[in-house]
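Notes follow once the structure below has been shown.
All protein chains of the complex are present and in place, except for one that has been dropped.
Per-chain residue numbering starts at 1, and chain names A, B and C are given in the order in which the chains are listed.
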Amino acid sequence: MTEHASARPAHEPGTHVMSPGILVATAASLMVLTAITVTSSRIDLGPWNVVVALAIACTKATIVALFFMHLKYENRFLMVILIAAALFAALFVSFVVFDTVQYQPEIRAADQAVRKGS
Amino acid sequence: MTTAPAAAAEHAAGDSYLTHGKGIASWLFSLDHKRIGIMYLALIVFSLFLGGVFAMVVRFHLWDPSGGLVSNDAYNKMFTLHGAVMIFLFVIPGIPSALGNFVVPLMVGAKDVAFPRVNLLSFWLFVAGAVLFIATLVVGGLDTGWTLYPPYSLESSRGLGILLALTGVFLAGFSSILTGVNFIATIHKMRAPGQGWFDLPLFLWALYATGIIQIFATPVLGITVALGFLERVFHLGIFMPEYGGDPVLFQHFFWFYSHPAVYIMILPAMGIVSEVVAVFSRKPIFGYKFIAMSSIAIALIGFFVWGHHMFVSGQSKWANIIFSFLTLLVAIPSAIKTFNWLATLYKGHIILKTPMLFVLSFFAIFGVGGLTGLFLGTLATDIPLHDTYFVVAHFHFVMVGAVMIAFLAGLFYWWPKMTGRMYDERLGTASAILIFLGFNVTFIPQFLAGTMGMPRRYATYAEQFVGLNRVSTVGAVLLAAGLGVALWAFVASLRHGARAPANPWGAATLEWATSSPPPHDNFAVAPRGVPPYDYTGLTHASDEAGWIPVRPEGAR
Amino acid sequence: MSHLAQTGTAGAPEDRFLAHHFPDMTAQSQTSKLGIWLFLGSEVLFFSGLFVAYGVYRANHYALFHYAHHFLDWRMGALNTVVLVGSSLSAAWSVRCAQLGDRRGLRITLLLTLLLAGMFLVVKYFEYSHKLHNGIAWGAACHPSEEILSTLPASVRALPVPKDLGTFFSIYYLMTGLHGIHVLVGMGLYVWLIRRATRGDFGPGYFVPVDSVALYWHLVDMIWIFLFPLLYLI
Partner (left out) sequence: MIRLPDLLAGSLIAAGPGYMPERASSVAEGVDQVFALLFWMSAFFLVVIIGLTVLFVIRYRARASRPGPEASPDHSTKLEIFWTAIPLLLVFVIFAASTKVYLAMTELEPGANPQRVQVTARKWSWWFDHAGGKGSKELHVLVGRPVELVLASTDVVHSLYVPQFRLKQDAVPGRFTRMVFTPTVPGTYPILCTEYCGTNHSTMSAVAVVHPDQASFDAWAAEGKGGEESLLQVGVRVFEEKGCSACHSVDGSPGVGPSIKGIWGKDEKLTDGKIAKVDENYIRESIVTPGAKIVAGFDDMMPPVPLDDREIQGIVAYIQSLKEGP
């Protein structure tokens, strides 16, 4: 109620009608990126494979968010929600993986000790 | 003295949300946020009572170092249920769901929360969760501790109890998410005309920050308990080492939610304190923007401190150091709030009514709770103190001392608005003093016991701690008596309390601009936003009429 | 002067969907949109737990993950990606139809979305049943049959079956299963939308439910975008 008081483009936020061209182009670019991600996985890039795959996935997710979910035409706050959620999730994953990588040897050793024992 | 039927007749004169719609179904399926708030309140007070009974068993058991009252197993079940009921069914939903539901739409001058049906769904999810918790009692209890650490909690010998409890937590969690969505949407979109972001009462800023945590942290609790459930049933090998899982991973999951959950508890409490301290000092709150922003800061930093629960769990050294630093940072916004509250008292006109007495005791207790948190966020001192009674005392200072006392402050403060009845100020004062004394006598000895090395969750303990434990048990009796007096004050108020005026305290926030109790649609005339802490426009007419505006309606 | 009267929302047919606590439809739809986005933010964190589990076990057992992904057929995953992108396109198109008042187009796109969602689950069903039939279950219950082992590439077949193979498949079933449940819920929502669209509820003045369900559906698509490479391609 208070947000739309501020000057915005002619249309009201949320009533933007997506043109068929943009919708089709969005779907087409998602298909192309899917093809690229499959192709890139067949090339051995070592640890970079997962980085490339995630980069492409993030690009695809951004495209979905901006056009299919029409965030590009919405109140910026909705984008803040999605980015915040993604950021919290990313930090959650990276903190825990950071921790687990450090104690990996202890798990390996315990694993082997058990195998030796049994 | 007015009799109950006479009081009811008086009420019938003006239509209020209490009289709008008759019969039990008009309550159970009401979409009215005020009725939902009252139903939450009833459940939450019942949970507090239930959790309190478990607590008394625990304390009396510990009178004797060899654990006189019940068996070890029964003791373990008692402290587990005490913790689980208090946390999931009292402190987490207490202020937001019960008091928040009632006052949030009123404070923004709206007719209801943004999504009334979702609100009702949230209430019933909570009821379902609570019922499952009670059901664990029936099927033989649960002795895992509220933290539910595997492998212990998911051992294959465990029966139905753990599955019921996990499902209960899952449902209560979703109830909490939906409440958060509702509050944030309400605060964003339903504000009265002319009510800018910085015209929001600080209680709403606090609930906004709480909402962020409820929405972004609670789903992780959901997935955690879902994984626990599936692990127990299908042996997935995620948490259980015997199938290749990692129990420390559970702790990461659990605390990613459960530490921010501490802020779900304390932020709304701080919000209540901000309201009450300004009203009863008759003076605008000091440093409004800093208090508001520190709520948001606490919510955001609170997401990245969960590792401090895992300093001795086998978490890696560098993760420990990073988490320790981030944890210490939370002290800063908390300090900012405290100093601003004190500055609000300065040169004020301090009225020592019951809500204010609770808030003043909050300052001391939250001071101790917050400062002892430093000992536990600091790595070097946490290692000896971890999982001792020092921790028990610390989180009781924060969760019981600070949160429960703020909850009571809020309940006394909004009671006239909710029920249309004043309470007896003498009973209120007596309860505030008894609770403050009882609380400190209960928990200060536990700091000493913990520092001396008494571990928590012990059914029996070394002879050296017997004195401290007995003092603590005596304190618990005092605390229970204080709560009993508070209950007495409320029951007496319902039976023969004086009629409450629209604005008994002279507060400027919008909920006091409508009648007590409010009509079904909250406001006879849709209000405009006003500065929430400007008391210059109000004058005290009489005890019966309360405070009334000196300027004509609508003037800003 | 008649065109001025039409621009006002008062008395518009959609007003029967206006709840009592909102001043007008704009306020109501804005609030609903914020609500659904907050819920979607919550969904992201709900899934994040499984990504954490994935990350931790992948970091600890990289070789195991590399070995295990050979049991997944990337062509099935890619097919489902295409199906889901198609359904997303159709879902986005349904919003457009509702906004423009194209009722026939709305019904067609809603139905198409539902059908593609169903197709996604059919493919998933074949994948699941093939695996479970061949002993590829979760956790300790994972004992791949000789038959499925023989379909692996020769270099992989030479390796011994790793001890904790089931951990990968626990994560696989959890991630795709939770995603599948979301697809199922989405299908239920689309059935509901089709019923309401047939009744003629939606039009330029009221399309919030179509938009909200589409947003949810796009999020489901977005999560699959991450699941596909992480499970099938790594």
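Everything that follows uses one rule, which is that a contact is a pair of C-beta atoms (placed from the backbone, for glycine too) under 8 Å apart; a residue touches a chain by one contact, two chains touch by 3 or more.
As the structure is a computational prediction, the values presented were derived from the model and not from experiment.
A.B. asks: So one chain is hidden, and I want to know which residue out of B:V248, B:A409 or B:A502 touches that hidden chain in the complete assembly.
C.D. replies: B:V248
A.B. asks: From the list B:L352, B:V491 or B:A545, which touches the chain that is not on show?
C.D. replies: That would be B:L352, which touches the missing chain.
A.B. asks: Which of these touches the unseen chain: B:S295, B:T372, B:S493 or B:T514?
C.D. replies: B:T372
A.B. asks: Among B:W27, B:W63, B:W124 or B:F325, which one is in touch with the chain left out?
C.D. replies: Answering carefully, the residue with contact to the hidden chain is B:F325.
A.B. asks: List every residue of chain B that touches the chain not included in the displayed model.
C.D. replies: Touching the chain left out of view, chain B contributes residues 67, 72-73, 76, 143-145, 149, 151-152, 155, 157, 241-242, 245-248, 281-290, 312-314, 317, 320-321, 324-325, 328-329, 331-332, 335-336, 338-340, 342-343, 345-352, 360, 363-364, 367-368, 371-372, 374-375, 378-381, 383-384, 386-388, 445, 448, 451-453, 455-468, 471, 533.
One rule holds in what follows: only the chains that are shown with their structure count from here on.
A.B. asks: Going by the touch criterion at the top, tell me which pair is linked by more C-beta contacts: B-C or A-B.
C.D. replies: B-C
A.B. asks: When the C-alpha atoms of chain A and chain C are each averaged to a single point, how far apart are the two points in Å?
C.D. replies: 14
A.B. asks: Got the chain B residues that touch at least 2 other chains?
C.D. replies: In chain B, 188-190, 216, 220, 246, 249, 252 touch at least two other chains.
A.B. asks: For chain C, write out the residues touching at least two other chains, lowest number first.
C.D. replies: Where chain C meets two or more other chains at a single residue, that happens at 27, 30, 34, 38, 41-42, 45, 47-48, 52, 56, 60.
A.B. asks: In their complex, what parts of chain B are in touch with chain C?
C.D. replies: Spelled out, the residues of chain B in touch with chain C are 105, 110-112, 114-116, 118, 177, 180-182, 184-185, 188-190, 215-220, 222-224, 227, 230, 234-238, 243-246, 249, 252-253, 521.
A.B. asks: For a test of understanding, state which residues of chain B touch chain A in their complex under the given definition.
C.D. replies: Interface residues on chain B, with respect to chain A: 188-191, 195-196, 216, 220, 246, 248-249, 252, 256, 303-304, 307, 314-319.
A.B. asks: Looking at the complex, which residues from chain C come into contact with chain A?
C.D. replies: Chain C residues touching chain A: 23, 26-27, 29-30, 33-34, 37-38, 40-42, 44-45, 47-48, 51-52, 55-56, 59-60, 74, 78, 81-82, 85-86, 88-89, 91-93, 95-96, 99-100, 211, 214-215, 218-219, 221-222, 225-226, 228-230, 233-234.
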